[in-house]
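Everything below concerns the one structure shown next.
With one protein chain held back, the other chains of the complex are shown just where they sit.
A and B are the chain letters, set down in written order, and residue numbers restart from 1 in every chain.
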Amino acid sequence: MHALYDLAVGPLAWLAFGVFIIGSVYRLLAMRALALRKDGAFVAYVSWPHAFKSLAHWFTPFGALGWRENPGVTIATFIFHICLFLVPLFLMGHIVLFDTFRGWSWPALPDGAADVLAIVVVVICAYFLWRRLSVPEVRFVTSAQDVLVVSLVGLTFLTGVLAYHRIGDNLVLTTLHILSGEAMLVAIPFTRLSHMLFGVFSRGYIASEFGSVRHAKDW
Amino acid sequence: MSTIADRLIEDEGLRRGVSRLTPEKIEKVFKELIAGECGARLKTYVESCVRCGMCAKACHYYMSHKDPSYTPVAKVSQTMWRLLAAGGRVEPQVIYECAQVAYTECNLCRRCIHYCPLGIDTGYIISVVRRLCHKLGVTPQYIQDTAHSHSAVLNQMWVKDDEWPDTLQWQEEEAREEFPGLRIPLDVEGADFMYSVIAPEPKFRTQLIYQAAAIFNAAGLNWTMPATPGWDNSNMAMFTGDSEIMSRVERAHYETAQRLRVKRIVMGECGHAFRAVYDVANRWLGWKWHPVPVVHSVEFFWELIQQGRIKITHKYADPVTIHDPCNIIRGRGLMDKLREVTHFLCENVVEMSPNREHNYCCCAGGGVINCGPPFKNVRIVGNSIKAEQLRATGVHTLVAPCHNCHGGLEDIISKFGLGMHTKFLGDLIYELMEKPEAE
Partner (left out) sequence: MKRRTTPLALVAFVAALLLALPALSQQDMTTVPDEAFKTRTRPPALFKHDEHNEKAKLDDCTACHHGEKDGKRDPGADTSGIPCSDCHAVEAKPGRTPLMRAFHKQCLGCHMTQKKGPVTCGDCHKPVK
């Protein structure tokens, strides 16, 4: 277990960051090249001012029709995504690793606050899973991959929380946590989680069409 | 859960089309289509859709049927995802199902773009499915007939070359009884604008041509209509997925305007035609913008009102409500001008909710109504949400500046007993305007 932990916290961690970053950059560049090659008649209309205006609405809770008409998902997804970035980036447990091995340090969230937010993420993942299995229109389009990615996020946060509370064998849970966190990072460029990479561009593109060609809002 | 397979409707065209297919043939055509015509848009949309189901409430089909297989994302899952997952190697029956979804259960109204946080354009994905079905020769019989007509005579209704100027001259004659000096100027080079209409107008809505002529005459405008093919601005080939014919039709339309050296094209009150001319076919022809500027009637009437060229004797007294046609609102942002014109003409305007860019579709557009009788019921029952929306306004007059919308709305008005009648802006203007020579 000790050896696995060493592997996970060392080489695998770098591997995961590497695959995540290089994979993401590669996918973005490849998609850009594809768009320029095959979607010229649409790329021609890209208009950043319209894109930003629309994105500002879509990044505001209840700032767009879709959000207003789906209040439950809206609240859940905003909290979920904010915590998804906030907690791992400003978590004492994570910063300490960088601090110890790299000498990089930055301010951390209070442990108690991070803990609450992490638990909230676990609860929201459970809500998402529940929706997937029981809301008919969501269930109709759910595939194994959708269940898998939510579970992966949920598992990462759950094992993190258990490790923090020292529930179960700490070495086992921490190792499991790190491995699932790494799996999640690696999954981002290559699964549905790639919406993180492409989402702003797909919205920005359609906002450009609506703004510059159709003169109508898209939110 | 029920799927498209549980509600297949017999259609001559679809049935004949699939009978000629094999999985190998489908696979070949599918792969060529994806490699040849699709790029980053399709790839991004399919990959990054998080299957959240937020788009469900956007679609009037889902809101009316309340069946999860009618949500935008479900339409994509039952067509494009399925084809992609199989690499295009599917049984012909699957293409039947794809065609029924794509041609008759989505109006390409783009309302779902307002619901999807990732901005996924379901209408575009469905258009790609239609393109595949077209390439495979699996298209509903009725709409395919209109596409054939476009191909043969460059208009949607098999109007023959001589029938067209005959019709215009007939309308001119009729109108001259009411307005003695009135002309419908044919092929006048250098006129300020070319007025183009959809082929159903000369075929069975000649009154609309009459009214337009009366309005332009009263306003003292320098206008013309072409005497040659290229006069029809409608485009059903766009909706069957026949981009080649679509662009031939539009090229003829633009080139006619260029031949007449007009300053711009004014298009009658039709939505899908405007989409074809303004937003779709120009791209296929390689034009970012338009070789001749195009204006929809709503905007044109608005200009005339601004310039004081339309004078009315009185305002329409009965309360009216406004239906925002997808193709000129989400497609061109004419919601404010539509309102200003309507308020200019009417005493009392009751807004329906939701409206403007968020308006529910009439469920006729996107070629759905053109798929004809076999699919009529699904589209009418599939728009009970619109019926509720209309009923809630409590008014009896419905302003809708779009032909397709008229068709769809009239169907639900009679089906749900709403006791309303639909009006074009042209109907209202003609009814209310000062008629100069009518002494």
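Definition applied: contacts are C-beta pairs under 8 Å (C-beta built on N, C-alpha and C of every residue); 3 or more make two chains touch, one makes a residue touch a chain.
In this text the structure is predicted, and so the values were computed from the model without any measurement.
The undisplayed chain touches these shown chains across the complete complex, A. Between the chain not shown and the residues A:A33, A:V96 or A:L133, the one that touches is A:V96. Check A:A163, A:L179 or A:L197 against the missing chain and you find that the one touching it is A:A163. Summarising the interface, chain A meets the missing chain with residues 2-3, 5-6, 9, 92-93, 96, 99-100, 103, 105, 110-111, 163-166, 170-171, 174.
Basically, only the chains that are shown with their structure count from here on.
Chain A and chain B, compared by their mean Cα positions, are separated by 39 Å.
Put simply, chain B touches chain A in their complex at residues 1, 37-41, 43-45, 47-58, 62, 68-69, 71, 73-74, 77, 113-121, 279, 283-284, 286, 288, 329-333, 335, 354, 357-358. By the touch rule above, chain A contacts chain B in their complex via residues 31-32, 34-35, 37-39, 41-42, 44-45, 54, 58, 64-67, 69-70, 73, 77, 131-132, 135-143, 146, 192, 194-195, 197-199, 201-207, 210, 213-219.
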